[in-house]
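Note that one protein chain of the assembly has been removed; the remaining protein chains are unaltered in position.
Labels A, B and C are assigned to the chains in the order they are written; within every chain, residues are numbered from 1.
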Amino acid sequence: MPNTFGKVFRITTWGESHGPALGAVVDGCPPNLPLEESDLQKELDRRRPGQSKIVTQRNEKDQVKILSGVYQGRTTGTPISLYISNGDHQPKAYDEMRQKFRPSHADFTYQTKYGHRNPEGGGRSSARETAARVAAAAIARKILASRGIEIRAYITRIHDISMPPLAHLPTLEEVEANPVRCPHPETAQKMEERILEVRKEGDSVGGLVLCRVQGLPVGLGDPVFDRLEADLAKAMLSLPATKGFAVGSGFDGTLLRGSEHNDPFHNQDGKIRTRTNHAGGVLGGISSGEELYFQVGFKPTATIIRSQATVDQDGHETELMGKGRHDPCVVPRAVPIVEAMTALVLLDHWMRHQAQCESFAFSQENE
Amino acid sequence: MPNTFGKVFRITTWGESHGPALGAVVDGCPPNLPLEESDLQKELDRRRPGQSKIVTQRNEKDQVKILSGVYQGRTTGTPISLYISNGDHQPKAYDEMRQKFRPSHADFTYQTKYGHRNPEGGGRSSARETAARVAAAAIARKILASRGIEIRAYITRIHDISMPPLAHLPTLEEVEANPVRCPHPETAQKMEERILEVRKEGDSVGGLVLCRVQGLPVGLGDPVFDRLEADLAKAMLSLPATKGFAVGSGFDGTLLRGSEHNDPFHNQDGKIRTRTNHAGGVLGGISSGEELYFQVGFKPTATIIRSQATVDQDGHETELMGKGRHDPCVVPRAVPIVEAMTALVLLDHWMRHQAQCESFAFSQENE
Amino acid sequence: MPNTFGKVFRITTWGESHGPALGAVVDGCPPNLPLEESDLQKELDRRRPGQSKIVTQRNEKDQVKILSGVYQGRTTGTPISLYISNGDHQPKAYDEMRQKFRPSHADFTYQTKYGHRNPEGGGRSSARETAARVAAAAIARKILASRGIEIRAYITRIHDISMPPLAHLPTLEEVEANPVRCPHPETAQKMEERILEVRKEGDSVGGLVLCRVQGLPVGLGDPVFDRLEADLAKAMLSLPATKGFAVGSGFDGTLLRGSEHNDPFHNQDGKIRTRTNHAGGVLGGISSGEELYFQVGFKPTATIIRSQATVDQDGHETELMGKGRHDPCVVPRAVPIVEAMTALVLLDHWMRHQAQCESFAFSQENE
Partner (left out) sequence: MPNTFGKVFRITTWGESHGPALGAVVDGCPPNLPLEESDLQKELDRRRPGQSKIVTQRNEKDQVKILSGVYQGRTTGTPISLYISNGDHQPKAYDEMRQKFRPSHADFTYQTKYGHRNPEGGGRSSARETAARVAAAAIARKILASRGIEIRAYITRIHDISMPPLAHLPTLEEVEANPVRCPHPETAQKMEERILEVRKEGDSVGGLVLCRVQGLPVGLGDPVFDRLEADLAKAMLSLPATKGFAVGSGFDGTLLRGSEHNDPFHNQDGKIRTRTNHAGGVLGGISSGEELYFQVGFKPTATIIRSQATVDQDGHETELMGKGRHDPCVVPRAVPIVEAMTALVLLDHWMRHQAQCESFAFSQENE
């Protein structure tokens, strides 16, 4: 179960960084959805390494194949198997890492938990694993888009360089206009410079991703345990390198008083809305119809091109000199991944809501 | 499933704030554990309202009864049913709230999602629901304690009043020494004053809870989706009034460089340890053997004793004058609840780890 | 999880035969369903012991209380907690059984698996546990009935006395017309005589229950693992004393040739039907719209009033003289229980079908 996500719309992922392939099985997909490999490929292409000078130079084509569950261009309701071949291996580059535990990586804990691990490129603990999530989630995105849901993530801070808040929801084009995926061009420029500077020093930086969702109906989320924000928090913290999640006003909101933080209701053209949205689009764990927004904090990449103190598999203290390709800053590539996990949570909750509240549609009126 | 938490050690909770009772069913508990109602009562007593002047005056005895699963003082491995009677109802106090949606409460979303709700005292969306979690989690705590695991949460900030960092893990007595549950007496005093001041103004404040766990083995956590911090994040965001979760260095850590943030390994008396612990006790989603720590942000209580703009169930704009008992600051009472959810996550993962990695115990040596 | 059944409409049961109470939590129930305790009570009354001379004389009132999830006569979509008090204990009657393992009962396996058990009245392994299932399933039955689904089980054989096949679906009244619950009065008379005769000898007999469901839509069932008949088989074999399950033609069908067994399709007034129904209402694991029918085999009750060879908890060989109240034949009381489990499976699958196939309702036409 640790490699399955979702309850009604479910994905199960598999694969190691340097194995022959990686992939996902999507179960519970609605039938009759028009679906082609190109629907998935466009999201994968956004996550793919090797796209610009600020990210890892590993060159993976990340070509996805659909092996089942689609017939003549439409889903059949049976499991959809997605397959992504791994191409660009350089096992040599990782020779030293076989023996030594890389600081702040998962080598030590995987080795201790399982007693055996695939060390090549980080094996299963590599962020490469998220390619399968992105491919699978592209299906969820397509379904949500058919209902007018827009999911847009972007970088709001790299290291200590922040962009000013945006009033409007930026378009995909605005976000993709620069390699940092920050829709504020001047800030993006500074962020890119910082990343290149840090890269030159063999170091790394982290940052913040903001994710905003518009168009959601009121009613998604399943208290008490499966609150919408709880499942989003889990989804985000299941991503490599994440250290924090904050919905709505987040940690800053804890500095306000109730009289400042509460969002008053009003009637806007017959629709119940709130005048402010400190809540972030959820009330009591259920979507409120306001914009859903949350932030995710990513730590600086653990791989740095510097000498670091560590121990080897036998417990001897030693030095590790980082080698191989690496991202000086993973956060820009995290943007489509954050969107992917968001889509999975939202679609699963939408289908769950339908199952409980719409299957029979009893109401006080109809009897 | 929305009211069930955990995969191997599982709790299912039920009950509304002003219904006849609330409770939980614990399934999957190890057999032969010595267990008495008093084991649960002591945790419930910490969460119970009416204990000091800074919390709600609702006076619930919260007496828990064990209805099944225990025979002659020991668990039998069958479901343990816990029952807590609701005593102190004042339905009158909520009359106005039946018709009007309280701002930043769940009234509106519950009404819209389900089409029907129990409005008394917030019904199922009341924080009173967490009493059942605390009672059930007391079982998990007892099991973890038998292995030397210590879980200690406390308040580090109320509104904008913060305590300085503590080097040592405070004892339970240090935490419980004041009604704020802040183990730094001078700061606790200021926090208490702030809460009383805010209460007088009919307003409310939020704050931060820090939770620290010592004694964990290396190996708990189930990547890729069920990382230990992912399940903790979900657990915390499933609590009412939470807006954020941060593990280890958290959001502050995103301001460091990789060379500053990485935790170097060393050999401490034959044990692999890290010199720093920015990671917060998890690496790659698996416990590292270092102290596990994370912060949870609570917004100011939504109930305030002030007039607020809102709408009624028919969408008419109106005013709501908060009445009834309320907590000007829920955070001190959240402390045992945060510990409770932590215990549930840790025990479930411990049992899951055993199931996968210890049931058969293949190893490279033994063949 | 072992005490939870269902995936979307889920029940979790708890309680021992001689504990203070037993009950169930129903999660995922559609909101707005009119529901009163009397809806559940009428099913419980059918299962209740002490109703006639052919069943156990234990006299339990089995009065069910709804503790949560219903407000002003309608479900709220939150967990429904059901509580049934245990009244008529005679712990003395079981004194001998504390020490000695009753043959063909669960005493030995519970003791060995868990290391500790509640022996009074069989504890958790008592068939009394099914009272909670029946109460919970009454909710599912009410929902299914609102869609015209009729579930009717009855006795077709007691020991070696069989009734002839019935062409029509008997009414509830026909089934309940005699204590054996066999809707063929002459056979019922013979069955009753056999049971009384066997009772006089301190012995017991088993038999067959046939369950028939009319009104189902085409489409319930979730291949490949959660075929409708697979989940029904599990549901039935989860009942105490069951030894077999057969759907449609069952084991007899394995004696036919394909040309005899196949059910030809035809068009009946615009509806696709089959001329025969050896399949039993399922094709490929999915309901076909034909009558769903299956048989369940119950072994003779293990409790007999005779001396039997056995061992005690220390492994010493000894004799056990059955005492206490017992059912010489449990099968008549199993009838409402078989219906209950059937209702749980069908409603869960109905809601699951809606979740996957109706939530978004893509179709080849609408695009």
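Assorted remarks:
Please note the rule applied: contacts are C-beta pairs under 8 Å (C-beta built on N, C-alpha and C of every residue); 3 or more make two chains touch, one makes a residue touch a chain.
Note that the coordinates shown come from a computational prediction; the quantities given were computed from them, not determined experimentally.
The chain omitted from view is touched by exactly one of C:196, C:224 or C:321, namely C:224.
Shown as candidates are A:41, A:99 or A:118; the residue that touches the absent chain is A:118. When the missing chain is restored to the complex, the residue among C:115, C:148 or C:185 that touches it is C:115.
By the touch definition given at the top, chain C reaches the unshown chain through residues 1-5, 7, 13, 101, 103-106, 108-110, 112-116, 124-125, 129, 157, 159-160, 198, 203-208, 218-219, 221-227, 229-238, 240, 242-251, 253-267, 270, 272, 274-275, 278-280, 282-288, 297-304, 306, 308-311, 315-317, 352-353, 357, 363-364. For chain A, the residues in touch with the chain missing from this view are 1-4, 7-8, 10, 12-16, 19-23, 25, 27-28, 31-32, 65, 67-69, 71, 74-81, 113-118, 123-124. Where chain B meets the omitted chain, the residues involved are 7-8, 28-34, 74-75, 77, 143, 146-147, 350-352, 354-364, 367.
By definition in this document, only the chains that are shown with their structure count from here on.
Chain A and chain B have centres, each the mean of its CA atoms, that are 26 Å apart. Rounded to whole angstrom, the centroid-to-centroid distance between chain B and chain C, based on C-alpha atoms, equals 39 Å.
Chain A and chain C, compared by their mean Cα positions, are separated by 45 Å. Residues of chain C in contact with at least two other chains: 7-8, 28, 31-32, 74-75, 77.
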